[in-house]
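Every protein chain but one is kept in place in this view of the complex.
Up next, chain A:
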Amino acid sequence: MSVQELEQIFLAKIEQEIRIEPKDWMPDAYRKTLIRQISQHAHSEIVGMLPEGNWISRAPSLKRKAILLAKVQDEAGHGLYLYSAAETLGTTREQTINDLHSGKAKYSSIFNYPTLTWADIGAIGWLVDGAAILNQVMLCRTSYGPYARAMVRICKEESFHQRQGFDILMVLSKGTPEQRAMCQDAINRWWWPSLMMFGPHDSESTHSEQSTQWKIKRMSNDELRQKFVDMIAEQVKVLNMTLPDEHLKWNEETKHYDFGGINWTEFWNVVKGNGPCNKQRLDARRKAWDEGAWVREAASAHAAKRKMRQEKQIA
């Protein structure tokens, strides 16, 4: 079959909403886009463990400690599913991780902001996991089978995370003046970076058009962002807190919330590596990987020895 014919079959499948599976023929650019996106997503789960992990040892109650620990562990699991999904496209986990450590691969910029108070753990669950869910719910219907299936599993856990985050803030919002101030401060700091999570405006987004055509993406950055603003603008009222945007206002005509301009200079700056924690996050990941090298070597050396002994026994 010629490449043109193969491509037609591929596009017809996309058209008919038939999932593309690992053994199917796919255009090189489709494969590359997916590898880039899935590994970026995997890295975000793993790097995302760090800002929240920062509060495990200091969680204010045993119940909160257990919930937070389980949450961060979930994120490790998400990373694992996603690395596996990327592997179905012909990469290895090691390669993918090397790309992260060399700075070649990106991860979500949101994790380059510091967690300064306990309220940040609530704000991350509510806003960051909340923003992630909107993206991930869309990806449950993405055209590549293993990616879509990984997303279905992940989405179930993410909605727990968001509720738990909201619950942390809810308790703070009903607490002492200090707790309420802590709550508002965290919302103030995390609001704008979470809006940036949806990426550049549709007009500026380089990969969007092709991804939409291939049904990797099914909603645009700006559509998802608007959905998020509409959702959070309502939920923040339950907390009796405010969002730090004087332009935020319900628009009766569009039936959406209008909101102020995003600081894109800050966004690109953090993407380029100049966020408050870019260096620490990458250093922490590299350190864990490098210091774990001897452990991984020992495990494979032992496995090889065992295999040899077993083979000898059989022989």
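In the analysis below, a contact is a pair of C-beta atoms (placed from the backbone, for glycine too) under 8 Å apart; a residue touches a chain by one contact, two chains touch by 3 or more; residues count from 1.
One rule holds for everything that comes next: contacts and distances are computed from a predicted model.
*Asks:* Report the protein name recorded by UniProt for the chain absent from the figure; options are "Serine/threonine-protein kinase RsbT", "Phenylacetic acid degradation protein", "Peptide ABC transporter" or "Thiosulfate reductase cytochrome b subunit".
*Replies:* Of "Serine/threonine-protein kinase RsbT", "Phenylacetic acid degradation protein", "Peptide ABC transporter" or "Thiosulfate reductase cytochrome b subunit", the absent chain's UniProt record names it "Phenylacetic acid degradation protein".
*Asks:* Given that one chain is not shown, which residue among A:9, A:29, A:70 or A:152 touches it?
*Replies:* The missing chain is touched by A:70.
*Asks:* Tell me which residue among A:2, A:16 or A:57 touches the hidden chain in the full complex.
*Replies:* For the chain that is not drawn, the touching residue is A:57.
*Asks:* Check the options A:29, A:152, A:238 or A:301 and report the residue that touches the missing chain.
*Replies:* Checking the options A:29, A:152, A:238 or A:301, the one contacting the hidden chain is A:301.
*Asks:* If the hidden chain were put back, which residues of chain A would touch it?
*Replies:* These residues of chain A touch the chain that is not shown: 46, 49-50, 53, 56-66, 69-70, 72-73, 76-77, 79-80, 83, 118, 168, 171, 174-176, 178-179, 284, 287-288, 291-299, 301-302, 305.
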